[in-house]
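The block underneath contains the structure these notes are about, expressed in structure tokens.
After this line comes subunit A, so read on.
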Amino acid sequence: MSLSAVPTVTAQAGGQPGVDWAWIERNAGYIGEQFVEHLLLTSIPVALGFVIASALGLAAVRWPVLYGPLLSVTGLLFTIPSLALFVLLIAFTGLTIWTAVIPLTVYTLLILLRNIVEGFRGVPAAVRDAATAMGFRGVRRILHVELPLALPVVFAGIRIATVTTIGLVTVSSLVGQGGLGQLFLDGFYRSFPTPLYVGLVLSVALAVTADLLLLALQRALTPWTRTVS
Partner candidate 1 sequence: MITFEQVTKRFPDGTTAVTELDLDVPEGEVVVLVGPSGCGKTTTLRMVNRMVEPTSGRLFVDGRDALRIAPHELRRGIGYVIQAGGLFPHRTVTDNITTVPRLLGWERERATRRARELMELVGLDAVVADRYPHQLSGGQQQRVGVARALAVDPPILLMDEPFGAVDPIVRARLQQEMLRLQAEVRKTIVFVTHDIDEAIAMGDRIAILNVGGVLEQFATPAELLAKPANAFVADFLGEERGLKRLSLRKVSEVTADPGPVVGADASAADAGRVAAEHGTDWVVVVDDDRHLVGWATVDELGDAARLGELDLQQPRLFVYAENSLRAALNAMVSSRVGVAVRLGPQGTYEGVVTHEILSAELLR
Partner candidate 2 sequence: MEVFADVVAWFTDPAQWDGSNSVPARLVEHLGYAAASTLVAIMIALPIGLWVGHTGRGGALAVNVANVGRAVPSFGVIILVVVLAGIGFLPVLIALVAFAIPPILTNTYTGVRGVDATVRDAAEGMGMRGWQVLRHVEIPVAMPLIMAGVRTSSVQVVATATLAAFPGLGGLGRYIVNGLAVQNYAQVVAGALLVALLALAVEAVLAAIQRLVVSEGLARANADAAAEARMTSTAA
């Protein structure tokens, strides 16, 4: 098995703190590639996590006894440090994208599961009863009545999961993935802070933008939650 993702070079610390704008210009294409990869490494796990957490969450709403154990298991997985989970996966998935995607997906589960279940549990019983009394049943009641009302809490979960994942993606650079995390490694190996600045700024900007976009999407989907100003 090859572990060539991590070079054996040992770096010397003590870089100059200034920003090298020329480097950024020269490497704009490379930075762009890493940014796109970062987007991919964020969206796939959040989407996968959402699908899995929705299934688990609806099961937990239907059979409440499942909720405790599901929370414990996802909580346990959430506790495992990311680097440990990434490197443990090398044995199964090598240095492929899955080595990053699987752990990142796993980390979204606790947050998403909890918010989905709490979102549905937060639907007032009176509203649910009224819907049932009007003849809504099963899937239709969930889609037309409960889901819309649960959306704000579910979205809060998606936002936290997304922002958390954006930060975690960078760690997967140590197993050959990592998006903007690659810039961290570049900066480290060359004792050159500029790539680190770029990686940090873009990563934070991505997190903030994603958060605001998701918030805007949530507001658009749930117009009744907007306060009149």
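Behind the choice of candidates: all candidates are chains of the complex that A comes from, given by their letters.
In this text, a residue touches a chain if its C-beta (ideal position, glycine included) is under 8 Å from a C-beta of that chain, and two chains touch if they have at least 3 such contacts; residues count from 1.
Keep in mind that this is a model prediction, so the values were computed, not measured.
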item	value
Of the listed candidates 1 or 2, the one touching subunit A in this complex	2
Residues of subunit A that touch candidate 2 when the two form their complex	1-8, 11, 13-15, 17, 71, 75-76, 78-85, 87-88, 90-91, 107, 110-111, 114-115, 160, 163-164, 166-168, 170-171, 173-174, 180-181, 184-185, 187-188, 191-193, 196-197, 199-200, 203-204, 207-208, 211
